[in-house]
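What you see is the complex with one protein chain gone and the rest in place.
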Amino acid sequence: MSEHSGDTGHVVPVSTYVLVFLALMAGTALTTGVAYIDLGRWNTVVALTIAVTKMMLVVLFFMHVKYATGLTRIVILAGFFWLGIMITLTCSDELTRVWEINSAGWGGIIPFLLHLF
Amino acid sequence: MAAHGADKHPPGFAHQFEDMAQQKEASTLGMWAFLVTEILFFGGMFTAYTIYRELHFESFVTGSHLLEVKFGATNTYVLICSSLTMALAIRSAQTGKRKGQIIFWLILTMILGALFLGLKLRFEWYRDYVDGIVPGISWAYNGPHAPGVQMFMCFYFFMTGVHALHMVAGLGILTVLVIMTARNKFSPEYYAPLEISGLYWHFVDIVWIFLFALLYLIGGRY
Amino acid sequence: MSTATVDIHDHPAESRVNYLNANYGIKSWLLTTDHKRIGLLYLGTITFMFLIGGTAAALMRLNLVEPQGALLEPETYNKMFSTHGIVMVFFFLVPSIPATLGNFLIPMMIGARDVAFPKLNLMSWYLFITGCAFALVAILSGGVDTGWTFYPPYSSLYSHTPVVIMALGVFIAGFSSILTGLNFVVTIHKMRAPGMTWFRLPLFIWALYATSLIFILGTPVIAITLFLLGLERLLHVGIFDPAIGGDPLLFQHLFWFYSHPAVYIMILPSMGVVSELITAFSRKKIFGYSFVAFSSLAIAVISFIVWGHHMFVTGQSIYAGLVFSVLSFLVAIPSAVKVFNWTATLYKGSISYQAPMLYALGFIGLFTMGGLTGLFLASLATDVHLNGTYFVVAHFHYIMVGGALMGYLGGIHFWWPKITGRLYPDMWARVAAVIVFVGFNLTFFPQFIVGYLGMPRRYAVYPAEFQVLNVMSSAGASVLAVGYIIPLVYLTWSMRYGPEAGRNPWGAAGLEWTTPSPPPTENFEVPPIVTEDAYNYPIKQPRDYPNAPGVARV
Partner (left out) sequence: MAAAWAMIPIQPPAASSIAEGVDKLYYLLTGITLFFTVLIFSIIFYFMVKYRRRSEDEVAPETHTSMVLELSWTIIPSLICVVLFVWASALYVRNSRPPTASTEIFVIGKQWMWHIQHPEGPREIDELHVPVGVPIKVTATSQDVIHDFYIPAFRVKKDVLPGRYTSLWFQPTETGTFHLFCAQYCGTSHSQMIGWVYVMEPKDYADWLAGGEKTESMAQQGERLFTQFGCDSCHVSDGTGRGPSLAGVYGKPEQLAGGETRVVDESLIRQAILVPNSIHVPGRQPIMPTYQGQLNEEQILQLIAYVKSLGSQERNAK
């Protein structure tokens, strides 16, 4: 038979839900406010960090992953891992095309490879 | 191991399973696997967005400033409220509350979902149409970075459009849940349809959280 | 395998209630939630699609007999190879083994009554035929001419054919794949019989588990990509449009993120089938069970990080080229491990050569060649010359036809007695297997050479110096066609006139052989409890193959 484990029927107290809800509302207010402050490149970092935090709150409490089995967590992580593969390897092409022309920085790897062989 | 063929099956039990616990685990795992496909479905657009944002940064900032933060933020609040009401609807079923209470939370969730779509349509998409910043349908933008801004607006409409389609599907699912609740289908032993529909609803909420950050707040609004 | 003692001397199939005669009428099929019947619905559908794709291929090969085109206008030829590619990839090969044999066998092999979500399973089939219907509408309204790859900007802004309808068909069929994969993953995780631990699973299950992971993780990306392409075509502006700074290569990245793993959707289930066939017909435990099992998972994971080798000459960054090249070589290793383990399984076996085994051995040979010629394309310097030529066409046909299709035919022949309760004439089946093997090599081996000579693919007309090799290839294709038609005839014949098969005509191990043929609706008379590893040859229960081909009748 299959592995029966984990407490999928965990009842989360209403107070937890309300606290998470308030945190999410506060997070939204915060991220909107920060957008009006000039942080340069850091604006994006802050906006994404807050978005990821909000996502974690929703996933862990509203979606009960805090109380879920290891299998559920692996499934979720796999989803994000594969999204990471897609973004990383696509960027490895799209964002390095100008490197070929630019001999500085990583572009220097080509003469290096030529030397090697 | 629960013996198959026990005389009395709880309501909602499907014959291919051994017991309710196995059935519930299966449906939860199934829903999570489906959400993984959704991550990658939206992920295709997020990948494209990431790359173009890097390549056409200035255009994307200019395009982003055509959107109004107040509507994006309001809609974020609305969706977070709907997530709370959804969670409370499931909790009511879990703890065996009267069906009236479950239906109350479900309908409140639907109202909030409909409010989101209404705001989006009336105050954003319709105005964009009037202002001529809908690529391919009504395009009259003449400002700086015109090609890149058009690209940004393509992303804006494709991403929020696909998200809105998911909201509409969610409203359909909620309607079915209300009917099922009214017909006394759920009990503290069997509420898996509520639970997994909740997962879907929260997922759609999460997608919006990212869309709000990426489309409205990108590169700051100062 | 079952500890319960079951009288294996079944009454004739007609007098027993089984999944085929449990109820009758068209409605009992169209509304069925029985995984076995759904498998057969798929079998019928994909056979029909195979005939369409095969007809397109036949017309192409006929046209290429003469350099100036023997039959078709270039425009028609372009539609033919597009139809062939789209139908064969999305509507035949991707669903072939998973949706037919997988649906039929997964619950039986793990000792379950059905898949986890039977209604969802039926919905998958309805989605699939809806996708097929869209594809047929597109074909009947003239056909698309984009190639199966749908590269923009040709497909989005230049083609004058019903691209949106065809893309929609593929999009819908994609959702069918997603739901099938999801169903399989949950079934394998949650529905295994008592005692059926992960390492007692037949390797077919491991292979389909790996395949299902690709369905779940890859298919959504092709869905959204084709969706964006359709929008671009409808709105005349979109994210792949170079006029507004879009990058057509981004489409190729997203397309191959799914479509390269899709090759492994086709080949992994075949590898699973071959693991079953090799063990059954040499009566041996598989050599290196865990290596074969984990190599399936390794292939599934690695398949997602190699897609850039389709783009070495497209203007992709040289750095990405280097990364994708080294990753592409990685996939050779688990593939090699599988081939060597199958070969080693034969060592000291008791090998018999019934038709399924001939297909399995043919698979190993052709897959070896297909895999090794892949090295030419993973190597950057040679890929520059060979990419986009007939060498690539030959290479992927060795994998997708020599590999995937041989495995599919082998599997159909192996489990046919279980599915229908009938035996087919083994002699005809052996003849057909040999014809397929010979015809296949005649068709595709010359294409390696003509590709190295520089003949680009998708050419309706070509320089005269390539004619000899093209004529050879077309001649081989006609042999191959005969090899495909013969099984269609005798398998259909056997459904009515074949002798009763009994439970286990091959003397094979595995839960599916412990139940009557055809199986009862709930698969097993007594829910099985598993106490042994897979492939525990010699099987301990009495063998039952009175009518088996090649066996002396008492």
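Just so it is clear, A, B and C label the chains in written order, and each chain counts residues from 1 on its own.
Methods note: a contact is a pair of C-beta atoms (placed from the backbone, for glycine too) under 8 Å apart; a residue touches a chain by one contact, two chains touch by 3 or more.
All values reported here derive from a predicted model rather than from experimental measurement.
Chemist: Going by the contact rule already stated, which one of C:329, C:428 or C:493 would touch the omitted chain in the full complex?
Modeler: Of the candidates C:329, C:428 or C:493, C:329 is in touch with the missing chain.
Chemist: Tell me which of C:35, C:253, C:284 or C:430 is the one touching the absent chain.
Modeler: C:284
Chemist: With the missing chain put back, one of C:41, C:228 or C:361 would touch it. Which one?
Modeler: C:361
Chemist: I'm checking contacts with the chain that's been left out. Which of C:321, C:356 or C:516 qualifies?
Modeler: Of all options in C:321, C:356 or C:516, contact with the hidden chain holds for C:321.
Chemist: Applying the definition given at the start, please give the residues of subunit C touching the unseen chain.
Modeler: Counting only subunit C, the missing chain is touched by 74-75, 78, 145-147, 149, 151, 153-154, 158-159, 242-243, 245, 248-249, 282-285, 287-289, 291, 313-315, 318, 321-322, 325-326, 329-330, 332-333, 336-337, 339-341, 343-344, 346-353, 361, 364-365, 368-369, 372-373, 375-376, 378-385, 387-389, 449, 452-454, 456-463, 465, 468-469, 537-538, 551-552.
Chemist: Tell me which stretches of subunit B touch the chain missing from the display.
Modeler: Subunit B touches the chain not shown through residues 56, 58-59, 144-145, 147-148.
One rule holds for everything that comes next: only the chains that are shown with their structure count from here on.
Chemist: Once you find the CA centre of subunit B and the CA centre of subunit C, what distance in Å lies between them?
Modeler: For subunit B versus subunit C, the centre distance works out to 35 Å.
Chemist: Using Cα averages as centroids, what's the distance between subunit A and subunit B in whole Å?
Modeler: Computed value for the inter-centroid distance: 18 Å.
Chemist: Could you pull out the residues of subunit C that touch at least 2 other chains?
Modeler: Subunit C, residues with two or more chain partners: 189-191, 194, 217, 221, 247, 250, 254, 257.
Chemist: In subunit A, which residues are in touch with two or more of the other chains?
Modeler: 1-2, 71, 78-79, 82, 86, 90, 94
Chemist: Applying the document's contact rule, which stretches of subunit A touch subunit C when the two form their complex?
Modeler: 1-2, 71, 78-79, 82, 85-86, 89-90, 92-94, 96-97, 99-100, 106, 109-110
Chemist: Touching residues of subunit B toward subunit C in the complex: what are they?
Modeler: 1, 4, 14-17, 22, 25-27, 29-30, 33-34, 36-38, 40-45, 47-48, 51-52, 55-56, 59, 135-137, 139, 147-148, 150-151, 154-155, 158, 162
Chemist: Of all residues in subunit B, which touch subunit A in the complex?
Modeler: So the residues of subunit B touching subunit A come out as 1, 18, 21-22, 24-25, 28-29, 32-33, 35-36, 39-40, 43-44, 46-47, 50-51, 54-55, 69, 73, 76-77, 80-81, 83-84, 86-88, 91, 94-95, 195, 198-199, 202-203, 205-206, 209-210, 212-214, 216-222.
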